[in-house]
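This report concerns only the one structure given below.
With one protein chain withheld, the remaining protein chains of the complex are depicted in position.
When the chains are written out, they are named A and B in that same order, and each has its own residue count from 1.
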Amino acid sequence: MSGWGFVFLAYGIVWLALLLYLFFLKRRARRVEKELAPLRSSAVKKN
Amino acid sequence: MELLRQTVWLLRKDLLLELRRRESVVAMFFFGTLLLFVFHFAFEIPPDRAAAMAPGLLWLAFIFTGTLGLTQLFQAERENHCLEALLLGPMDRAALYLAKVSFNLFLMLLVEVIIFPLFWILFNLAFWELLPSLFLVALLGTMGFCVLGTLFSAVTLKARARELLLPLILFPLMIPVILATVRGMEILLRTGQFEEAVPWLRLLVGFDVIFLTAGFLIFEWVIEA
Partner (left out) sequence: MAQAAQNKTRGRKLLGASALLSVLAGLYFGLIEAPPDAYQGNAQRIMYLHIPSILTAYLSFFIVFIGSCLFLWKREKRDDILASSAAEIGVLFTALTILEGSIWGKPTWGVWWTWDARLTLTAILLLIFIGYLMLRSLIEDETRAAVCSAVLGIIGFLDIPLIHMSVYWWRTLHQPPSILRPDKMPWENIHPSMLIALAVNFVAFILLYFYLLSLRFHVGEMEEEAKTRKLYRGSL
């Protein structure tokens, strides 16, 4: 059934794209958290 | 009214500048004519299809020419910090918006008035009696273009790649105007009936009113940023 081929193509692209976006977003979050932690703690120390 | 007085004063300044140097209007006119020439080479237009394709080609030429005018619109203010000087005074920011919209409208209409008949002759169209209603459509469409175009000319004033960014942002927003003017003119040329084109004209009027009001209210935040 040619129909299923298109279905899997569409579903595949969509969920792959969303997962990739989530992955890159989480990586960006981790990077910012790492950057932010020393800034926050140094502010606390100075106070 | 104070707003009107300021608008007229600013408009007079721009018109005087343009009258003396004639930079924008000449460039726009030649660019528009050049586009029509290029269209003639690029598109193979059979004579029976000329009336159907003419509005689209004409509007394409007007929109690209108009964009040229928009990128030049605030040029005088950008040089020598004129904009900051203008804003230092108590002038109503909306007056600057109205003046610039009127100025761009004036330039575009001037160019259109010359190019319109030229286009008709170059493409061998013969609908002279329809010219007034066609021009009404063109007027409403040009108004829509100037209203949004002026706002976004100010928005992109300090952006990089401004000449590319302005059309990129403006053209999708202009789609109702493009569709309405081209379809409206095409209906007039095809049927000669004004009533059939009225829904499109109503859309144009709505567009013009909505975005003139929006621009009028929003402009001051843009120009002060």
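Quick notes on this one:
By our rule, a residue touches a chain if its C-beta (ideal position, glycine included) is under 8 Å from a C-beta of that chain, and two chains touch if they have at least 3 such contacts.
These numbers were taken from a predicted model, which means no experiment stands behind them.
Mapped onto subunit A, the footprint of the missing chain covers residues 1-4, 6-7, 9-11, 13-14, 17-18, 21-22, 25-26, 28-29, 32-33, 35-36, 39-40, 42-43, 46.
Subunit B meets the missing chain through residues 148, 151-152, 155-156, 158-161, 165, 168-169, 171-173, 175-176, 179-180, 183, 199-200, 203, 206-207, 210-211, 214, 218, 221-222, 225.
One rule holds in what follows: only the chains that are shown with their structure count from here on.
Taking each chain's centre as the average of its CA atoms, subunit A and subunit B sit 43 Å apart.
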